[in-house]
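A single protein chain has been removed from this complex, and every other one stays in its place.
Up next, chain A:
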């Protein structure tokens, strides 16, 4: 918990669990750093996607998160760890889109009175993340060296997590047009687990993701869970609105 996510700083011995410092560029190449960077990337993408659907998303927050994603992507490109992976379910019918960039771009476009251009919306994130590494992120979680994600997470949660990430990454690769409601069409309970996991709320099955963050979550528990539930409520509400339109 509370590891220092810093680039280019010297790494201390593992006994000092709180701090992770590094000073050498070599630290960047370690599996643990790559894991943490990947998980930060995953977290950021989910944050962008979980932008509140009912009230206009906070533009400052979205821009800062998008910039963070860009930074990670740039570094991963330099490291050569940026790989193109074929989408797992090529035959999947709904052609999803990353909601957040759509909102980032679309709300502005609508305000300007332009016609929505789906390619443009996809192009934004697609430029940033041309073919994210999809599966390896989940598989890499098995590494015992990870200090952020622990090894023995339950299979069920892992599957849900991976599936939701797949969903997100596929949306980035597909450049053809689609509609926002189709994004929600495939949302199932595993998506909600992801939400719970990432905000550190402990679910009924003790997930290792949550336990790693629990110490911190206990200090900040009420709002994450309530924002979790409000996110779910807003998700429901947004689905209702989309279904009506």
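We adopt the following convention: a contact is a pair of C-beta atoms (placed from the backbone, for glycine too) under 8 Å apart; a residue touches a chain by one contact, two chains touch by 3 or more; residues count from 1.
We take it that contacts and distances are computed from a predicted model.
UniProt records the chain missing from this view under the protein name "Serine/threonine-protein phosphatase 2A 55 kDa regulatory subunit B", selected from "Elongator complex protein 6", "Serine/threonine-protein phosphatase 2A 55 kDa regulatory subunit B", "AP complex subunit sigma" or "Eukaryotic translation initiation factor 3 subunit G".
One chain of the complex is left out; on chain A, the residues touching it are 1-9, 18-19, 36-37, 40, 43, 47, 54-56, 58-61, 63-64, 66-68, 70-72, 101, 104-105, 107-111, 120, 123-124, 127, 148, 198-200, 213, 215-217, 219-220, 222-224, 227, 241, 245.
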